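A single protein chain has been omitted from the complex, and every remaining protein chain is retained in its original position.
Then we have chain A:
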Amino acid sequence: MIEIIKRTNIDFMKKRYIAFAVSGVLSLIGILAIVAIARGTANLGIDFAGGTAVQVKFDKAVTLHQVRTALETNGIKGADLQDFPSVKKVMIVLKKAGEHTSSSTSSTASIEKGLSDKVIEALTKGFPDNKIIVDSISEIGPKVGKRLRVDALWAVIASAIGILIYVGWRFQFSFSLGATVATFHDVLAVLGFFYITGLEINLILLTALLTIAGYSLTDTVVVFDRIRENMKVLLKESIDSLINRSINEVLSRTLITSLTVLLASIALFIFGGEVLHDFALAMILGVLVATYSSIFVASPVVLLWSGEKTFTKKH
């Protein structure tokens, strides 16, 4: 049989302090991202912030600079541009109603009427010898944005509670704690990545984050199940060597299960088109960090909580 890794004997638990430092930094960035979202300084997508987005497909390739010039000479300022050069598409994002053109009425209760038309008009004027196809228009009023933010918050709370209940029911306390810490760690790490790279934090990222939260447990459960199983047989072994042994025993399946999902996510990233681009990126990062955390976060937390004795003494 082919084996990615032969039977290993790595002392994972010894490296836990390095892992704690790395994970601490990752989680901290994630927490900063949440603070920034709450304060409204993060790069929120228009689905949360409200605003207008227009995606157009050009017949001939254009540069973002040309697009910006075309928009600005026609009086549209402050646009965020996103480029998909391989398909000659550009996404023009104008956040929050009423700030981009001088003549617009300052009505904040609804979406800015006609802004998307102005964008399309500006591009048609700016690129007279280029054919422009409007792929999509999204206009989101502040009220909808607010509702989507509230819904998103509830979704996060509901999934957290759901996962906590399930994990708490299936495992004894130290394991539930480890699994929970690892799950939050993974979500925070991916969110933090999107925050510091300035990528948009939107509904589709939230979907990816919740999916990661659900998936994060897959690898953790595999390790935990083996620890539990070994606990019943190897009564006298110390906790850290028991955890090490278990992780080493299931290391290949931990990596392979992640690998198959990673393959699927990479396919999405490369071929999924601009709509799923960020989603796929989040999934790739999520799978990687979930694999890392199942070894270096979840189990060490169990160890930390239980102390370096044997499990049997604990109960």
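Everything that follows uses one rule, which is that contacts are C-beta pairs under 8 Å (C-beta built on N, C-alpha and C of every residue); 3 or more make two chains touch, one makes a residue touch a chain; residues count from 1.
Here, contacts and distances are computed from a predicted model.
Q: What is the missing chain called in its UniProt entry, if the choices are "Secreted protein", "NADH-quinone oxidoreductase subunit F", "Iron ABC transporter ATP-binding protein" or "Protein translocase subunit SecD"?
A: "Protein translocase subunit SecD"
Q: Check the options A:62, A:167, A:181 or A:289 and report the residue that touches the missing chain.
A: A:167
Q: Across the whole complex, list the residues on chain A that are touched by the chain not included here.
A: Given the touch definition above, chain A has residues 1-2, 4, 55, 57, 87, 103, 109-111, 113, 116-117, 133-141, 143-144, 147-148, 151-152, 154-155, 158-159, 162-163, 166-167, 170, 203-204, 207, 210-211, 213-219, 221-222, 225, 249-250, 252-253, 256-257, 259-268, 270-273, 275-276, 279-280, 283 touching the missing chain.
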